[in-house]
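So the structure is just underneath, and the comments pick up after that.
Every protein chain of the complex appears in place save one, which is left out.
== subunit A ==
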């Protein structure tokens, strides 16, 4: 099993090195570029290219328009935005402290039921979700760096999650946001354990992916930690790794273990012990409350995140198509490779505004409270250019992904062959390979 396939060093991004008309990375600016010829209407897999109808000039026009919008919003950042994130942080901290205080009495029974457990668990779950989504994720994207407050800065933030922030920032901010939906480059597409796109190669391993998927959702913070650590890649390739690479892995692994230890000590030892010390007989209940809150957070974040790139209608890309990518083309890929979740304001806050995944992927460092404001303009821009703006309610989008996980656990339909035959054949092949290897 490969959790995180091979990662390519950033130096190989061709846009950076080769096509520099005047020494400036064409991804930085929409001015000073030479757009490339039009794209073919069909991708290699035979699926249609949703941007095939656009001329290179139109694509660069989209880039100019988006850059102007970005500038308008970024120039207007101010008091109101700073007050927003400060309020969210304050609310989250009070909610967490309050919930934990309530949980000190989680063992107290009133009429055959434990109200403090339910209230405390609900509060702690919401606090943990807010901390991970609207605060942690967005602060670590540098969305609030402009405030110059060292306490709310991307370089300083550590979140309530198993994955250490530095490792997460690398795999998420750098790899996923740069190579969004590029097959073989963006491992977020299925995290290496799920097949969520027809263009991903099928193997018998994926037959069981509905199980992996549920397990992944429940233990999401730990699978993210393993993913950020590239544990799968290490296990698969450790025999071929240099001593230096191994040492780097060991140092990273030690960091993860230390982080998990601290997190577990807090949730599963110190807070229950504190409850025990209050003599309300709540230690066990505080422990279960913390376990449940972490599970709820895991399932919620997983549900929101799978709706961002896996629902039907969202495009994926081949490695070759991003060579020499211009800023306009980059924007286009981000728009086509992301999907939104419609819903109430509360839904947007609880998802860390990742319900505005399209807007977030266009401008990952824009303060999250602004995504809702620019969403109508982005939608209008995409509709004007006849591009699909994928959006839907959380149940609808999540269900579509769950269905996809089941459907794509089987190989693609191929003309003249039944899926059953392909499965049977590849199982036979895999069995043979394994047996031959043994003797």
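Just so we're on the same page, a residue touches a chain if its C-beta (ideal position, glycine included) is under 8 Å from a C-beta of that chain, and two chains touch if they have at least 3 such contacts; residues count from 1.
FYI, contacts and distances are computed from a predicted model.
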Which protein name, taken from UniProt, belongs to the chain you can't see among "Zn-ribbon domain-containing OB-fold protein", "NADPH oxidoreductase", "Sugar transporter" or "Maltose/maltodextrin transport system permease protein MalG"?
-> "NADPH oxidoreductase"
Would you mind spotting which of A:53, A:93 or A:419 touches the chain that isn't drawn?
-> A:93
Of A:271, A:297 or A:404, which one is in contact with the hidden chain?
-> A:271
Among A:27, A:114 or A:297, choose the residue that contacts the chain missing from this document, as touch is defined above.
-> A:27
Which positions on subunit A touch the chain that was left off?
-> 10, 13, 16, 22-25, 27-29, 67, 71, 74, 77-83, 90, 93-94, 97, 140-142, 145-149, 151, 153-155, 158-160, 169-170, 173-174, 177-178, 259, 262-263, 265-266, 269-271, 274, 330, 364-365
